[in-house]
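The structure that follows is given in the form of structure tokens.
The other protein chains are all here in position, but one chain of the complex has been omitted.
For clarity, chains are labelled A, B, C, D and E in written order, and residue numbers in each chain start from 1.
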Amino acid sequence: MNFYTVLEYIGMFLVFVGALFLFLGALGIFRLPDVYNRLQAGTKATTLGAFGAIIGIGLMRPEWLPKAILIAVFILMTNPISSHALARASYRRGIKLWDRSVVDRYGPYLREKEEKEGKR
Amino acid sequence: MIYYMAAAFLIAIGIYALMLKKNMIKMVIGLSLMDSGVNLLLISLGYINGGTAPILLNGVKPQEVVDPLPQALVLTNVVIGVSVTALALSVIIRVYKHYKTLNSDKVRDMKW
Amino acid sequence: MVNIDPTLMIGIPLFMGFLIPSVAIVWKNSPRYLAGFTILFNLIASTLLLIRSLNAPVISVLGGWQPPYGIVFVAGPLGSMLALLISSMTMLTWFYLPPHIKEGNETKFYMLFILLMAGATGMVLTGDLFNLFVFTEITSIASFSLLAYSRGKDEKEAVEATIKYMIIGSLSSAFFLIGIALLYGATGTLNMADLASKIPSANHNLVMMALAMIITGLGIEAEMFPLNGWTPDAYTGATHPVSVMFASVVVKAGFFALIRVVFLIFGAATEALQILMIFGLLTLFVGESSALRQTDLKRMLAYSSIGQMGLLLVAFSLNNQTALVGGLYAMLNHAIAKGLLFMAAGSFIFALGTRDISALNGMGKRMPVTSALFTIGAFSIMGLPFFGGFISKIVIIAGSMQAGTEGMLVAILILSASLIELVYFLRVVHRIWMREPEDDSRLKEAPFTQMFPMIVLAAFVFLMGIYPQAFFKVLIPAAQELLRGLGTMIGGA
Amino acid sequence: MIKKSIALILIAILFVAIFFTLANDLPFGDNRTTTGVSDKYIYHGVNDTGASNLVTAIVVNYRGFDTLGEVTVLFVAATGVGAVLYNMGRPAGKKRKKTEASLIVRTGSRILFPMMLLFGAYIFVHGHLTPGGGFQGGAVIATAFLFKYVSDTRYHIDHNKFTATESVVGMTFALVGIMGLLLTGYFLFNFLPNGSPGELLSAGIIPIIYVAIGIKVGAELTGILDNMMEVEQ
Amino acid sequence: MTAGNVSKYVYTAIILFLLWIVLTSTFFWEEILAGLVLSAMVAAMGYSLFTDKGLGNFSPKRLAYFLVYIPVFLWDVIKANLDVAYRVLSPKMPIKPGIVEIHTDLKSDIAKLGLANSITLTPGTLTLDIDDDRLFIHWIYVRTTDIKEASEEIGGKFERYMKVIFE
Partner (left out) sequence: MTFWIVCSGIVLVAVFLATVRAIAGPTVSDRLVAVDALTTITVALMVILGFIYGREIYLDVALVYAVLAFMGVLIVARYMEGGL
């Protein structure tokens, strides 16, 4: 049991967990009721899944590790931006929240802002 | 084999969109689809069983790579496709400015 | 003798095309002169090339990789003759340009203009099938852009024509590429000479399929019958100099590419030529009879152009030396005379402000010089004696006589098509000279820069009618080159 | 209706023809039966050109002229888009009001923009070693500029600078070709030493050409984007 | 607050050069040379916007906090992920979504970006919009609608780190 074998087993574990999270994310996208909840499950779980898988591969092939980390970090930086933009755009497009949502503080804020700009 | 099927299918869909769709944007999409079909066809022409990408690094042997020439051709064709699409879209912007519609039937004042 | 490598005829225009925009930032009028310089260079280079290629084909290997591995430029007599035709027509059109392109962005126009020339030159000189495709694309994308360039009154028609042309043109290029892909799959090579030697042993089905695809693809550029829907609109909507370029450069290069590939793949003489002949005859009649019905001057010229392309197809598909010489002669004559006609028509329309034929009444009195030039062009296309068209038609008919009874039929059909031509051109000429003008005011003749190219072209039309031997000296080796199958010649590399 | 069905039948015939010709006469994935030209590329490519990536070897060296044509096609298209959309901007009064991007996207673009540029540069510099190349790298660079456009509705490129850059790199490409002609008699001849395959400074003129192409493609695609955006503004 | 241009430029170039080293993952001198040239060129194009602090970002305290932040953050992400996984998998789907508002004390844009991204990456919460100090968060299981409590619950921990790292 040398160091590299250990790394390889950790890597395999991470890849497996990553694949599992990818699956969970997709399941979330499939099951959850509205766009915002789907975004919650979908992009976040898949990001973690991809992160795990990529780092896992990096551990299994140590010479790839720097580039793998780079890809993983890049995904970690860009995915929240795109999912945020998506959520914001959906809301401004008028896509409704799920009817059993408990609270909506954003809608009033937007209306208020529009009124302010309308007056100006 | 399924690649050939897909390539032929993409080409057929592209031509369908070009001939029968009314919306000019959809025609341009058909154009791109057809281009993809042709590219897929070229790429699959060069494939050999068990081949890998033609980059001879890390001990890859010449015997096991796929034919690189079709890939080079595809590279060229992709760029050409992009150019045509960009130009087509800008022409459509001008058409829209004059006719206020994207429906190709309404644009045809003149006979074919 | 100075040797100018044929690749420079592509390299220099590209270099200048890249140079022009940055020079234009500092010196606003430079594009015109830089473009003129480039065209002049190409004109000189192609003249030298023609002289050299009469002795032996000039072969230029690109990147130092011997064919079939690299790309090769092959300038036989035929190719260099077309290159000369392209560069000289571009030069003359360059003189004709100024008042017609005021409205748009002139810098970009000149860039596109010289790149169009470079693309067409590449199309006639290259010896590699995929390279031919790339140059076809350069040419067609440049012509799409030039077509959409026109502003003002014609703008609406021009953009509409552009979108049609683009969609048909892109369809054609996709077909062409499928054909190339199939040929590559069948033979494993892209070099034309290599292809010619490998095709006889290649899979027949694949080759036939590829041929069908390539004929469809290039037939669109060459205005073949069912595929020529774009032509009239394009000619009508474009600014006048661009119409000239279409008629005498773009279409000729496309036609030459078609002929080259067909003759190459079959080494000549098979059933494919029969099919081409049928399509050629159809094109001829559809074109001429549609021209008869037009009331729009440029549209009429466009349909007449389609008819002439049909005539060329027929001549080439007859596949004997006489007919080929006639076809090549007709090609030259059509490029020159139709260029002249479009220029004169452009001057008329520029002065009158309308494209309607009925407005031409009495133009002979209002713009005598332009009218005379127009008449010369029309006579040549009609095929009256002492004009270039006469010789070409006579030679084609002589060629068809050699092809037996079938050829007789073809000859009769060509003659009857010429009759239709005679009718509609005479109608216009009659209006110009015989009718009384509604408005007696004399219109201003076009300025000398515009008159000059027209006079040069008219002189050539006369020269072709009176002294054809000079041209035959080039055309006969060219025809022989085609008949031998281009393959054997390129194989000499 | 009749027209439509005729068209459909034609398309179906085309589909069947293409598919069966291919399936019967060119079995998929067969080992190379014909002794085509690509054998030379595969077996001698690395020695001939010094590029490990055979596609790059073909694109830039064996068939470099195609690539020059390809760059020209893109150049013509960019020029054409400029000419077609010339003077098409909306009149000042009719400008559409645009939603500003949120702070997150704006700040994200500030940070990611230089990184994307560097990725693009990495890709075209390593064109002879990795699957990258001038066009791919140029596309990534254009994407970086696109990010700028997306995140800021008022963003604009400096036209003169872009035009000048484009001209200079385009002329570099053409000059490399002409230099080859002057030095050896072959246009686009590889007149630099090949070096040892696998290193950055190898493969003769390929890196130079790919850097030129990368910058040029990036500038051109950005120019196309800019033209299209301008029409909207 | 903001650093001088030189400092910004040098900082950008250094970061880009590090990025280049990671990308190529070699120390071959040709690669290093190319990396230096390219990062100098690219930095010239984007340095003015890339950073507010310039070289100040390299202060040991910030780096230390940054290094500590990574495991903390990852642990949080994993925890929250398991929570969401449970909600997705359980047949009843125990979710109670809603949009709440939270406030932040952070001033610089980059810090706000870091906070918003951290919040978004933690499953269960998603930044919808930012306006000055107000963040709108879509929460998959709303525990409280009070601004103060929600701020602490969702972003409190991240905010403390962000404050040191980026401000």
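Details
Methods note: a contact is a pair of C-beta atoms (placed from the backbone, for glycine too) under 8 Å apart; a residue touches a chain by one contact, two chains touch by 3 or more.
Worth saying up front: this structure is predicted, and the values here are computed from it rather than measured.
Displayed chains that the missing chain touches over the full complex: A, B, D (touch as defined at the top). Subunit B residues in contact with the hidden partner, per the touch definition given at the top, are 52-53, 55, 57-58, 60. Not every partner is drawn; the one left out touches subunit D at residues 98-101, 105, 116, 119, 123, 126, 130-132, 136, 139-140, 143, 146-147, 150, 153, 229, 232. Looking at subunit A, the residues touching the absent chain are 12, 15-16, 18-20, 22-23, 25-27, 29-30, 35, 38-39, 42-43, 46-47, 49-50, 53-54, 57, 60-61, 64, 67-68, 70-71, 74-75, 78-79, 81-83, 85-86, 88-90, 92-93, 95.
Operating definition for what follows: only the chains that are shown with their structure count from here on.
Shared contact partners of subunit A and subunit B are D.
Counting steps between touching chains, the shortest path from subunit A to subunit E takes 1. Using CA-based centroids throughout, the chain positioned farthest away from subunit B is E.
Subunit A and subunit D have centres, each the mean of its CA atoms, that are 31 Å apart. With centres set at the average Cα position, the gap from subunit B to subunit C is 28 Å. Counting partner chains per residue, subunit A has residues 77, 80-81, 84, 88 touching two or more of them. Residue numbers of subunit C whose C-beta contacts span two or more other chains: 130, 134, 137, 141, 144-145, 148, 178, 184-185, 190. The list of touching chain pairs reads A-D, A-E, B-C, B-D, C-D, D-E.
Every residue of subunit C that touches subunit B in the complex is listed here, in rising order: 130, 134, 137, 141, 144-145, 148, 155-157, 159-164, 166-167, 170-171, 173-174, 177-178, 180-181, 184-185, 190, 229, 232-233, 236. By the touch rule above, subunit A contacts subunit D in their complex via residues 74, 77-78, 80-81, 84-85, 88, 92. Residue ranges on subunit D touching subunit C, taken from their complex, read 17-18, 21-22, 24-26, 32, 34-38, 40-41, 61-66, 68-70, 72-73, 75-77, 79-84, 86-87, 160, 163-164, 166-168, 170-171, 173-175, 177-178, 180-181, 184-190.
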